[in-house]
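Heads up, one of the protein chains got dropped from this complex, but the rest are sitting where they should.
Here is chain A:
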Amino acid sequence: MDENVELDAWEIEYVSYGGEQHLPLVMNLVDQELSEPYSIFTYRYFVYLWPQLSFLVLPQLFHFQMVYGEHRNTFRGYIVMLVVIKPYRGRGIELVTRSIKVIMESGCEEVTLEAEVTNKGALALYGRLGFIRAKRLFHYYLNGVDAFRLKLLFPRSELHPSLPMMSDKYESHMQSDHGDAPFKE
């Protein structure tokens, strides 16, 4: 590989979860970066039911998973895990933005996730995208840390007929974006 190539110039390939060959890669990545322990069934639950909503960014940069489903009569998207390897933090916003677009286009009314109250990078990232901190969850994580439940409500079409459904690519210069959202509902 040409050593003079800038990191930013690396070709990044966004791929959907493609099957069992991706699972060990995902599990290793999440296990390294997130403090919560997850059994293999946690991963299987999400990638079996919603494989089209799970994304990797190659080569081995990010892993992202999400699901949506019915929640008390609303269609809610749920960001389960987002991990970015340290050398490539600052690019997570692109991944989240793409994923939220998919959730939005699928007809969901809102997106939620949880993040540690101490995770400044993740909170800033999601705050910038319009998530509010809907709730604080006392001693949510196994390490005793509280969590914020973050929510993004999509506009209803009757309220904003003129609002364009998508904005142009969102610029970001994040120092770190480390999401941590175990499924604990």
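Criterion: a contact is a pair of C-beta atoms (placed from the backbone, for glycine too) under 8 Å apart; a residue touches a chain by one contact, two chains touch by 3 or more; residues count from 1.
Throughout what follows, contacts and distances are computed from a predicted model.
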Not counting the visible chains, the remaining one has a UniProt entry; which protein name from "Translin-associated protein X", "Trafficking protein particle complex subunit", "NAD(P)-binding protein" or "N-alpha-acetyltransferase 35, NatC auxiliary subunit" does it give? "N-alpha-acetyltransferase 35, NatC auxiliary subunit"
Go through chain A and note every residue touching the omitted chain. 19-21, 31, 36-42, 44-45, 48-49, 97, 100, 104, 117, 127-130, 132-139, 142-144, 146, 148, 151-155, 159-160, 163, 166-168, 170, 183
